[in-house]
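These notes are about the structure you will find just below.
As you look at this complex, bear in mind that one protein chain is not there, while each of the others sits in place.
Think of it as A and B in the order they're written, each chain with its own count starting at 1.
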Amino acid sequence: MAEPVLEISDLRKSFGALKATDGVSLTLLPGEIHALIGPNGAGKSTLIHQISGSLKPDSGSIRFLGRDVGGLDMAGRARLGLGRSFQISSLMPEFSALRNVMLAVQARQGSSFRFLRPVTSDAGLTEPAMAMLERVGLAGRAGVPAAELSHGERRQLEIAVALALGPKAFLFDEPMAGMGPEGSRALTKFLDDLRREAPILLVEHDMEAVFALADRISVLVYGRIVATGTADDIRNDPEVRRAYLGETA
Amino acid sequence: MSVELLIEQLLNGLQLGMMLFLMAAGLTLIFGVMGLINLAHGSLYMVGAFACAAVATATGSFWIGLVASIAAAAAAGALMEVVVIRRLYERDHLDQVLATFALILIFSEGTRWLFGSFPLYLNIPPLLQGAVPLPGGGRYQLYRLALIGVGGGVALGLYLLISRTRLGMRIRAGESDREMIAALGVDIRTLYTVVFALGAALAGLAGAMVGALQSVQVGMGEPALILAFVVIVIGGIGSIKGALFGAILVGVVDTMGRFLLPKVLALALPPAQAGAIGAAIASMLIYIVMALILALRPRGLFSAQA
Partner (left out) sequence: MTRETAVNTGLALLLVAFPLAAQAMGEPFYITLATRAAILALAAVGLNVALGLGGLVSFGHAAFFGLGGYAAGILSTHAFNAEPLFLGFEGTASMPWIWLVAAVLCGLVALPIGAISLRTAGVYFIMITLAFAQMIYYFAVSWPAYGGEDGLSIFVRDTFPGVNTALPLPFFLICYALLLGGLALFWLLRGSRFGAALEGARQNPVRLAAVGIAPFGIRLTAFVVSAMVTGVAGALFADLNKFVSPSMLSWQMSGELIVLIILGGKGRLFGPVAGAMLYVLIEYVLGGITERWQFFLGLVLLMVVLFARGGLLGLLAGKARHG
């Protein structure tokens, strides 16, 4: 078995009496899409926050590319190559789509302390950014401020920003949320190809997309992983059916 | 240096702290419930002092003046809330700062218009004149002792108000969840006006009481306001307990610093130099304490918010 890109061991986080993350361990292997599903309030967002570095776990370890990243903040983990999209679109609202991606390109180049040269005429930023917009099909909207993009377009832009970081792993938090059926299908296809670039840890409510895409699925209930396996394993797991699928079916 | 002098200075520090608490309690309550930073809180302090001085002069009674100061500040606060502040709750802090900065200009110049540029004077009421003996042989001004008592009483009253009464329950609910409290059928607009007027009344009370120790003049409110900011930043914005703790800390540190630092420095330096350097450092001391506390705890000691 290949060395995992991301390895989480026995992660724990409590808010008062509530155990939001209760001894979670999971791995993300090269080339795979590992989906994380679970009912609302299962602690998926809390887990994503801890992996990306915006929340500090009480105990447990997070290893990324063989390195313990527990001591790094969000920016540090992003620089190592952990590309994240947000559950609720989180962009620079005043910046155009292009400048949103340019900022990510700039971050990847590690060159934010340059004070004089104008970015808009800097081909080292504009060209790769434009290429990313083309990949997600947003090139025609490059000049539009993010705040004025449609919901679906903002989700596409989120992906373009994550791509521009050239990440070693993607952390996608409900990328399909609020997308129409057509948008979801297009994005499913896109993610299907994307796994060859870097593995994806996917939190998603759209079960159709999850079962179509995921190599492995982990089910999170009340802060614990109750099952991990292929789509078929999960469909047939009695505990999952009781705890989770039973609720939605 | 005698023990009596030390006790006297400690009590002075406590008295300053209690007056700061009256300012800070209103500020922190208003921020906690409405999320508003109000620079014009110092103007309400000034309104209280002027109302007390004017009414006490006209009627010959400090006590009627004191009641007038609370009434005038509460009325000014309610008016301010209804006309201006209400429009600022949904705005960012920058807009709140600017609008309330504008209110300071309006209140200060307006007061100058009404009362002229000369300071007014307010006498300590006969009942509270004189001094009381302290254990250890010293004597202490009765009036200042009364101020400490009033501060303690207000602290207790606020605690009971917030933990025991219906209004307090609404205030606590309003801090945690505006939508919930609206859903409970509480008229949130009235609640905000009441909370604002309550904070204003406390500031007015502080202004009136301090007015008898200093002169009553335009511009007296802002130094008190800025000290109150230091207090609530140290205590944690939104926390009444933090305001009380921070106020006493600031009051005592400031007073004792001014008293002790020149003496301590005099052990190592020539007296004239020790006096100058000591005074300069003492004037900065509370800000240094604030910086240290924030370096360790960026959200203050008793932060109400996570």
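Couple of notes before you dig in:
Keep in mind that, in the parts below, a contact is a pair of C-beta atoms (placed from the backbone, for glycine too) under 8 Å apart; a residue touches a chain by one contact, two chains touch by 3 or more.
These figures come from a predicted structure and were not determined experimentally.
Of the options B:Ile7, B:Ile64 or B:Val97, the residue whose C-beta touches the omitted chain is B:Val97. Only one residue in the set A:Thr21, A:Gln106, A:Thr188 or A:Ser218 touches the chain that does not appear here, and it is A:Gln106. When the whole complex is considered, the residue among A:Glu3, A:Glu94, A:Glu208 or A:Asp232 that touches the unshown chain is A:Glu94. Remark: the omitted chain is touched by one listed residue; of B:Ala58, B:Ala131, B:Leu156 or B:Ala276 this is B:Ala276.
Contact between chain A and the absent chain runs through residues 52, 54, 73-76, 78-79, 84, 86, 90-96, 99, 102-104, 106-108, 110-120, 122, 125, 145, 161, 165. Panel shows chain B; residues 31, 37, 84, 87, 93-95, 97-99, 101-106, 108-110, 112-113, 222, 226, 229-230, 232-233, 237, 276, 279-280, 282-284, 287-288, 290-291, 294-295, 298-300 of it touch the chain omitted from the view.
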